[in-house]
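Of the protein chains in this complex, one is absent; all others appear in place.
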Amino acid sequence: MNDILSILINHSPALIVAVPLFGAFLTPLVGMINDKIRNIFVIFITLLTGFFTVILVNEVFTNGIKTYCFGAENPSVNPVVRIFFEIDGMSAFMALIAVILPIVAVIYSWGFAKEETGQSKYYTLILLMTAGILGMVLTGDMFNFFVFLEITSISSAALVAFWTNKKNSVQAAFKYIVISSIGALMVLFAVAIFYGQYNALNMAVIANNIGFGFLDKIALVVLIAALTMKAAIAPMHMWLPDAYSGAPSPVTVVIVGTTLASLYGVFRVVFTIYGKQFLTILRSFGDFAVTPSLLIGVFIVVLAVLTIVIGVFMALKSNDFKRMIGYAAVAEIGYMILAVGSAISTYFIPTGTTTVTMAEHGKMALTGGIFHMINDALDIGLLFLVAGAVYYATKETSLNKLGGLSRKMKYTTVFFLIGLFAVSGLPPMNGFASKLIIYQSTYQVNPILAIVAILCSIMLLAVFVKVFHSAFLGPEISSTKNVKEVPKSMLIAMGILAALIIFFGLFPEFVITNIVEPAKNALLNSSEYISAILGGV
Amino acid sequence: MLDQIISTFETGSGFWNPLVWLTALVIAFLIIYIVRGFGKREYKKGTDQTQAFLSGNPEYEKDKMHVKANNVYWGFTESLKSVYNFFGKMHTGNVSDYVLWFVIIMGILFLIFGVI
Amino acid sequence: MSGMSKIVKTISSIAFPFVMIYGLYIIAHGHLTPGGGFQGGAIVASGAAMILVSYGSVWTMGKVKEKKLSILESTGAIVFIGTAILGLLFAGVFFNNFLFDSNLIFNIVPVKGSTVGILNSAGTLPIMNFAVGLKVVAGLFAIVLVMAYATTKMGGGKK
Partner (left out) sequence: MMTFNIPYIAVIGLILVGLIAVVFKRNLIKIVIGITLIESGVNLFLITLGYRENSIAPIYTSSPGGLMSLPVPQALTLTSIVIGVAVLALMISFIVHIYRHYNTLDASKIRGDEE
């Protein structure tokens, strides 16, 4: 038994991607038998992927970085040219996020997509998207990253346009695929630059040899711009509300994962690949030295403030339930990169010019930012599922035409309240702990940042109070008279997310020490990532 | 394992302990329960007691009584009209503009790294 | 899209088998010469697209069902990933070339490396090439077919 488990752990990086891919292509064949068997099969496949992810994550958190080489019995011979999956703490953390969301989405779809035609293709694409996201976060190879990015974009764009009879969905899907393909092509351009410079595609090898010459700067610029666009950072966020509101709700939940995976790409590029060149002094004005880390950090912080403000303001004005959550998701992404940006600009500073406490604050900000990633996935996911439930019950997403839903949909209302508390950072939900860390650490960096963050968080509360008032409270109006509570599978899916939110909110210390700290340490120690492939070079 | 789960979370300026919070919650509920006990006991459903009082005017039909989402925060959006006009102009919904923003950001980054 | 003139139909019918054979050759010799699953599959699919253009999408839709194409496509992908997983089962590494150096298929152990005329010198590669070829043929042809059919149904757009 232990033998089998250790073999499974050894091969889990490959199986995590292979199982959903295999399941994806088997789904249309299984779907020809029976709808119910197909749904059970798809849920089984996602759960199996989840099982492999959990054993892999456990392994990585206890024994450190794990590498997996494809197609070679003896990977230590000439590792530079081989295709590796390399899983460090950050990858494992992202894999956890990426696997929770599809499980929830698939369970939810059982009830939600029951009436739709072409369900087999729908599930195929969801599984493909899952495989793509997991590949993106697990891979240790730049070109592989590009391929998985494209797999994710293609399948998610096709899913955004799943309701082809709605013009809103189709136009959103077109915008999404244009943005995604341009972003991915730019990533490929940067990969080509790396290949021309260092004759390698492996991230660890590139990171080991990286310089900061002209071509490296171009690659950095192109990668940051393309991946931040894919991660919906203002002012390149406009595709996100379109795509999120056009897609069916369970699909949106998985697309949240793709957005976070792109954000992971930004972190991987900035922290790991360019980690060695962070402290190169580009130019110095007296005592003040300008380093790449300072430039990137300040740039990201500026964009982050813009992202938060734009996201919150547009959400407040929006009258479409899903579009509003989309803008709120933009604001949430702003919180993450606000923390990470301030971490980059304070932690990576040439020795002698920084104080120890400042570096500590930077570290803390990074903890908050990473913790907020999983919180955002859960909160926004739950809110979208609630929006989907409202749509399922009333066939309506415009808040102007809703009202008095809490009289008919008790459980959905409770789940919405949980999501509302979580997204605006009220205790005891998960958003509280991460936002507290972000406020406190960014206050030390610059008080204005923390003030903006807190004010916008209050406005985020106002945004969802508006939803709560206009959709759930109020008298029973004529258009919502015949509304019924949604099917059990949808309630179960929402319940899973709500339970996770409350668990994360009640026991933040447990989550931080066990999940977030390894991810943070992995980002800060890029040399470990390199030496896992190159053997301590 | 259990003591690990319920361990205190400290940020340096504040702390969070699930047990403390649960105690606070229980105390809050107790206070609410006591305050609720001060309420009138004659309240009955279905009588005139539950009707809304609109200075003696008759109640409108239910659809009109509900404040629609469009009207919520009207004052806020009205007073920040200039900001909203600016943001509204940014969100054209045209895919070319989305790519244009990407090109602009890339240009700014090129400038930052090129000049310094 | 209705069919084209009789000349076009006849010529494309004559050319069709040759295009097929050429495409299949490219797929089968993918591990020996330039080409492989995708290139050969694209040739086969373009041959099928030629028939589609000359005979019209309505006629072709009557002959080939889109559902069957998607089954073929799934089969191709399943065989590809299945071979990779078999590598895991037999040789302990995902994507391992477990048939290489074995006499499983032709009962002879082939010479190592690429050798003219010896088809089984590459282990699992031909299987994967055929799987990819199947997927590409089915996928590309399904795309072309569905799009051509969709435009006929649209009738140049609603006015």
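Which chain is which? They are A, B and C, in the order written, and residues in each are numbered from 1.
Keep in mind that, in the parts below, a residue touches a chain if its C-beta (ideal position, glycine included) is under 8 Å from a C-beta of that chain, and two chains touch if they have at least 3 such contacts.
The structure displayed is predicted, hence computed values, not measured ones.
Here is the thing to keep in mind: the chain we left out touches A, B, C in the whole complex.
Of the options A:N39, A:T228 or A:N319, the residue whose C-beta touches the omitted chain is A:N319.
Considering the full assembly, A:I177 is the residue among A:I177, A:I333, A:I349 or A:A471 that touches the omitted chain.
Which of A:N39, A:S91 or A:S245 touches the hidden chain is settled by the complete complex: it is A:S245.
Contact with the undisplayed chain is limited, among A:L56, A:A161 or A:A498, to A:A161. For chain B, the list of residues touching the undisplayed chain reads 91-96, 99-100, 103.
Although one chain is hidden here, its contacts on chain A can still be listed: residues 81, 143, 146-147, 150, 153-154, 157-158, 161, 164, 167-168, 170-174, 177-178, 181-182, 184-185, 188-189, 191-192, 195-196, 201, 242, 245-246, 318-320, 323.
Although one chain is not shown, part of chain C still touches it, namely residues 32-34, 38, 113-116, 140, 143, 146-147, 150-151, 154, 157-159.
The rule is simple: only the chains that are shown with their structure count from here on.
The largest tally of C-beta contacts between two chains is found for A-B. Of all chains, the one whose Cα centroid sits at the greatest distance from that of chain C is B.
With centres defined as mean CA coordinates, chain C is found 55 Å away from chain B. If you average the Cα atoms of chain A and of chain B, the two centres end up 23 Å apart. By the touch criterion given at the top, residues 70-71, 73-75, 77-78, 81-82, 84-85, 87-88, 91-97 of chain C touch chain A in their complex. Chain A meets chain B in the complex at residues 174-175, 178-179, 182-183, 217-218, 220-222, 224-226, 228-229, 235-236, 238-239, 242, 282-283, 290, 295, 299, 303, 310, 313-314, 316-317, 319, 364, 399-400, 402-404, 427-428, 432-433, 436-437, 440, 462, 466-467, 469-471, 474-478, 506-510, 512-513. On chain A, the positions that touch chain C within their shared complex are 11, 14-15, 18, 21-22, 24-26, 28-29, 68-73, 121.
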